[in-house]
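Take a look at the following structure, please.
A single protein chain has been omitted; all remaining protein chains appear in their positions.
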Amino acid sequence: MSTIVLPQDAQGHAAPHHDDRSFVRKYIFSTDHKIIGIQFLFMSLFFLLVGGILAMAMRWQLAWPSDPNVPLPGGGMLPETMVTNGIMLPEFYNSLVTMHGTIMVFFAIMPLLVGVWANYLIPLQIGAEDMAFPRLNMASFWTAVPAGLIMMSSFFVVGGAANAGWTGYAPLSVNEVYSGVKLGQQLWALSLITLGFSSLMGSVNYITTIVNMRAPGMTYMRMPLSTWALFITSILILLAIPVLTGALILMFFDQTLGTTFYQPQDGGQPLLWQHLFWFFGHPEVYILILPAMGFVSDILSNGARKPIFGYTAMVLAIAGIAFLGWVVWGHHMFMSGMNPMLGSTFMVTTMLIAVPSAIKTFNWLGTLYRANIRFHVPMLHALAFVSMFVIGGLSGIFLANTPVDIPLHDTYFVVAHIHYVLFGGSLFAIFGAITYWFPKMFGRMMNKPLGYVHFALTFVFFNLTFFPMHMLGSGGHMRRLYDPTQYPNLAEMQDTNVFITISALLLFGTQFIFLVNFFWSLFKGEKAPSNPWEANSLEWAAPSPPPHGNWDGVLPTVHRGPYEYASPETEADYLPQTVALRAPARTHEPIGD
Amino acid sequence: METHPVAEPIGGKPHASPNYMLIWLFLFILTVAEVLVAFVSHLPKTALILILLVLAVWKALLVALYYMHLKFEPKKLWIVAAAPLPLVLILVGTVLMESW
Amino acid sequence: MSSHAAAAHLAEPRRMPGIGVYNMKLGMWVFLLSEVMFFASLIGAYIILRFANPEAFGLPGEVLNVPLTGVNTFILICSSVTMVKAFAAIENGDRNGLKWYLLATALLGAVFVGIQVVEYNVLAHEGFVPIASEYAAHGRDETGPLVGGPLYGATFYTMTGFHGLHVTIGVLCLLFLTVRAFMGKYTQANHGGVEIVGLYWHFVDLVWIILFTIVYLI
Partner (left out) sequence: MDEFWRLPDTISTFGADIDRLFHAIVIITGIVFVLVEVTLVVFLVKYRHREGRRSEYSHGNTKLEIGWTSATALIVLILGMVSWGLWQRIKNPAFFPEPGLQLEITAKQFEWNVKYPGADGQLDTDDDFTVRNQLHVPANVPVQIRLQAEDVIHSFFVPELRLKQDAVPGMEIPMWFEATTAGNYVVGCAELCGLGHYRMRGSMTVHEPADFESWQQSRIAAATNGAGPATDAAPAAPQGTSVAAAAATHAH
């Protein structure tokens, strides 16, 4: 199969690297970037499951609103303040809406993309033995955990969890007179402030590591796009999160001290919260998609056995999206009463994002042109990402266009759009990434048939769930409605809501195939070789799983870019970055950046 | 725990040592000037604000360039240090536009 | 501040040159960028609120004690110069100078925080509080009409308070450095910690320069 023998292969089969750390230091308070990445993986998969359960409860209510004949399954176990006689209360529904969004965005997708993969991949892909600040890295994970616990605990306090939406618009979110929730809303703010510290520690680490700790020969333009995307995402996190922290602190003061930053009494400004939140929030949206684009580029090039099309353009497009992300936040506020001239300006900047997004999409297609495509499971997820991201991106053009946004804003069209980007985009990329790097992480392959079944069913049910939401939205179905049948014009579309709910339940059920596959493969999967996908980037030069320190004391030397598939220089259809073709290659390599 | 693969010794390359006391004197004079501008002069409000902001930015630059040694750092670090400034301008600029 | 053990066995082959400063220093700079954004969000909030309600804010010196704060500003600038002197001392191998300059910096920082506490105390007694329902500031002569509104108090305490928190953290770091300096931990060849904390300290000074102008003088 391969004519290339990796220098590290020999080491991988050598006597295992002696590791005398205690169990606690090795697996719990570990400073090893790989263990921290895996810790983040388990944490965020747990929250993904929680967020999914909340979504199912919401969908149940939307399909059969307050119908005593179709009580919420398991509703009997919940206290009277949430579900009474099988009927969900509106305040609990609002909590579900809020917590589903918050948990998915901050505790599932964001750590799944950044916490897991930035930690796991960056040092491996740039050829470092660990992060620049391993202890800070550990602190980052152990700050995220209490943040999650605080968030979860809010379900069990008096008044229930936060219920002002994941966007927490003031004054609803700051004054319990209006929302009926005091402590839950405070815990929400506190949890996100705490999580901000975790993200901040992470991104300082990632940036420093990438800038200062690249292996010899690893110039910036030889970094895999995953690392590039994670690098730029880290910069976004670094600069966006403090703004959210500032906004949340003002909110917390409003909630606890009786200040009026966001309340109109005494001159506070509800729109101030929106400006600060979305100034953070739009870069946040790109934090949730850029790493996914990076993983997909890596997987796509590998599956296509062809160099990525337009590497430089891909890097520039990531940077372009990241920069534009700072100047478009107003498109979340077109209907907010913001100055209409600002609205027009934000429309133009927002539509410009179509340009780098189109570059990426066309380049992915270009990568497939005249390729030799292997449909392994990660590749299928990556392809699903491309096709679903196109839908999410195109529906974004409707919402970016100010006049068309008037009827669509705050309707299910927005819900459809965000889920096409965050589920169809980010989550497919995450499934792709997990199945792609699982062998490296755990030294075992995931089960293929289960992987194919999970992919196919997820793809089908995902589209059945979220595509009809576009039509609900253009039909005038508002978001966050506890009982749509209260509106005669929406009651007509109730059968669509039922259809969506059934599809969503099937989609949720399908995910258990993935869970079973994950845990079964963890213990029983076939042993993985160091480079099961015949890939080029550095992580595949390390043993599976890589030992503590990754490289057994010898940093790899990089000779070329990460996408040299089908290179004429070799017989095999791949050419790893570490392989020296012409001896002595080391001294001839350019070292400058 | 961090490693120091780069040529630079810990604590920075030897560099020209600026006259720190002179910078201090400048900062002191500028502070006095600010208070005088704010309380003694009778300039129109807009001019006053502009002058005060210029003086403040001047002082901030002195601190960043000399006390934080930015003047003696590699140019790449300048890029890092300047990264958030456009964003700050965008945020504050939009907020001003919205307020007017 | 650092162990070279991990680096030692990875010495060959050498890494890419990177940005040309060591990790801790780059890390501190990167962290300071996020601090810039944090204070920018508070200042942005202040601008929105002030433009929306000009009448809710007092004139310079009407409520706030500018002479006292001017002195405090001077103290913080002095602490910056002692900090940089400490760094210059150890750069030249003067470990004795390092100790005393660090101690002086920590003390000046503590005095700054102390004066701020006194200032808060006096202001609170004058009715200048962040809590909307209890705001009753009548300005410095205490006989005039009510000056400004609750937002004045709330933004003032938030901005200066978070700066004060940063100074306090800085003083703690400086005390830690001072103890280590007296233990002789820093040498001409190894004094990264002094430079890192110095960067933080100067940044805190820099933020104060901006805040002093925006909050007290404009």
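Read from first to last, the chains carry the letters A, B and C; within each, the first residue is number 1.
What we mean here is this: a contact is a pair of C-beta atoms (placed from the backbone, for glycine too) under 8 Å apart; a residue touches a chain by one contact, two chains touch by 3 or more.
On a predicted model such as this, the values are computed, not experimentally measured, just so you know.
**Q** Would you list the chains present here that the left-out chain is in contact with?
**A** A
**Q** If I consider the whole complex, including the chain that's not displayed, which of A:I28, A:L149, A:M335 or A:L581 touches that chain?
**A** From the options A:I28, A:L149, A:M335 or A:L581, the contact with the absent chain belongs to A:M335.
**Q** Thinking of the whole complex, not just what is shown, which of A:T361, A:S426 or A:N447 touches the missing chain?
**A** Checking each option in A:T361, A:S426 or A:N447, the one touching the absent chain turns out to be A:T361.
**Q** Contact with the hidden chain only, please: which chain A residues?
**A** Counting over the whole complex, chain A touches the hidden chain at residues 89-91, 94, 97, 163-165, 169, 171-172, 175, 177-180, 263-264, 267-271, 304-313, 335-337, 340-341, 343-344, 347-348, 351-352, 354-355, 358-359, 361-363, 365-366, 368-375, 383, 386-387, 390-391, 394-395, 397-398, 401-404, 406-407, 409-411, 470-472, 474-476, 478-484, 486-489, 493, 563, 565-568, 573.
Please note the rule applied: only the chains that are shown with their structure count from here on.
**Q** Name the chain pair with more contacting C-beta pairs, choosing from A-C and A-B.
**A** Counting C-beta pairs in contact for A-C and A-B gives the edge to A-C.
**Q** Could you give the separation in Å between the centres of chain B and chain C, each centre being the mean of its C-alpha atoms?
**A** That gives a centre separation of 14 Å.
**Q** Can you give the whole-Å distance between the Cα centres of chain A and chain B?
**A** 36
**Q** Hey, what residues on chain B touch two or more of the other chains?
**A** 1-3, 5-6, 83-84, 87, 91, 95, 98 - these are the residues of chain B that touch more than one other chain.
**Q** Residues touching two or more other chains, restricted to chain C: which are they?
**A** 6, 10, 14-15, 17-19, 22-24, 26-27, 30, 33, 37, 40-41, 44, 48, 52
**Q** Which of the residues in chain C come into contact with chain B in the complex?
**A** Spelled out, the residues of chain C in touch with chain B are 1-4, 6-7, 10, 14-15, 17-27, 29-30, 32-33, 36-37, 40-41, 43-44, 47-48, 51-52, 60-61, 66, 70, 73-74, 77-78, 80-81, 83-85, 88, 90-91, 188-192, 194-195, 198-199, 202-203, 205-206, 209-210, 212-214, 217-218.
**Q** Of all residues in chain C, which touch chain A in the complex?
**A** Per the touch definition, chain C meets chain A at residues 6, 9-10, 13-19, 22-24, 26-27, 30-31, 33-35, 37-42, 44-45, 48-49, 52-53, 56, 130-133, 149-151, 154-155, 158, 162.
**Q** In their shared complex, at which residues does chain A touch chain C?
**A** These residues of chain A touch chain C: 128-130, 132-133, 136, 200, 203-205, 207-208, 211-219, 238-243, 245-247, 249-250, 253, 257-261, 265-269, 271-272, 275-276, 279, 549, 551, 553-555, 557, 586, 591-593.
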